[in-house]
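One protein chain is absent from this view; the other protein chains keep their places.
Right after this comes subunit A.
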Amino acid sequence: MKNILVPNPKEAESIHIIREVAAQFEKPVLLFSGGKDSITLVRLAQKAFYPARIPFPLLHVDTGHNFPETIAFRDQLVEELGLELIVANVQDSIDQGKVQEEKGRYSSRNSLQTTTLLDAIEKHKFDACIGGARRDEEKARAKERVFSVRDDFGQWDEKNQRPELFDMLNGKINQGQNVRAFPISNWTELDVWEYIRTENIQIPSIYFAHKRETFVRDGMIWTASEHVYREDHEEVKERMVRFRTVGDMTCTAAVLSDADNLEDVVEEIRASTISERGARIDDKRSEAAMENRKKVGYF
């Protein structure tokens, strides 16, 4: 019988984009958070260049407040695939006095990451950063281009974006500019989960139901940790939870769940009535939270 390749249209588009990044830029890098979206990117990049190795390194901006499970997973993946990993530490930016640690109830290093990221881009002279952002995540991201040009300050000018026609990608940039490239722009959260299941991709254990010391604030479940500010009246309890998105501990809320395998996780997402970013504390700050962060260089 004839063996015919029928493409998954979203996968084929993403691979096309990743190949364009590798071909059009001198020094691309893949922004790796240890979350499911960047793990999916790594698989797509593997497919794009197979049997050759992925021709660019991974960059992890580490807030120092990551879940240890994520870091262990990251190191294992990098070793298995023989990839180069660059870690940029937010702690270094704090020690250099470039950013100041937030204090108090909602303190997080999430917004501090931007400075660390921009410094890493400058230091390593990266001209393209591949990110796992999806347009369905958030309203401001729905307008993001696949190749998003940033100026010297990493800023996003949403009113002056290059139109993208058909699947032709224009990666030409001037000195000082760089590009954020988003190969899975057109994927939804469900697409990502179904792909992880179909491809049998390994993901960090915190995506599956586990027992964790947590407390409740503003209707969301927070991780009890030395890194997360907590008031005495906020009572810590062990709960069966999992994470739908993996940022650092200070900005990622857990959901109550018994889904301890991929099948159940996909079913849970399918039936879910809370959108993914509903569990992101950083977006709750205001309606325009994401848009404002993007303008100053957040990816």
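Following the convention adopted for this analysis, contacts are C-beta pairs under 8 Å (C-beta built on N, C-alpha and C of every residue); 3 or more make two chains touch, one makes a residue touch a chain; residues count from 1.
What we mean here is this: contacts and distances are computed from a predicted model.
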Task: Options "Copper-binding protein MbnP-like domain-containing protein", "Branched-chain amino acid ABC transporter permease", "BNR/Asp-box repeat protein" or "sulfate adenylyltransferase": UniProt name of the undisplayed chain - done: "sulfate adenylyltransferase"
Open item on the list: Of the residues A:Lys103, A:Lys125, A:Lys159 or A:His233, I need the one that contacts the missing chain.
Closed with: A:Lys159
Task: Candidates A:Glu69, A:Glu102, A:Asp191 or A:Glu268 - the one touching the absent chain - done: A:Asp191
- [ ] Name every residue on subunit A in touch with the hidden partner chain.
- [x] 2-13, 15-16, 19-20, 22-23, 46-53, 135-136, 139-140, 142-143, 158-159, 161-168, 170, 172-174, 185-186, 188, 190-191, 194-195, 198-199, 272-275, 278, 287-288, 291
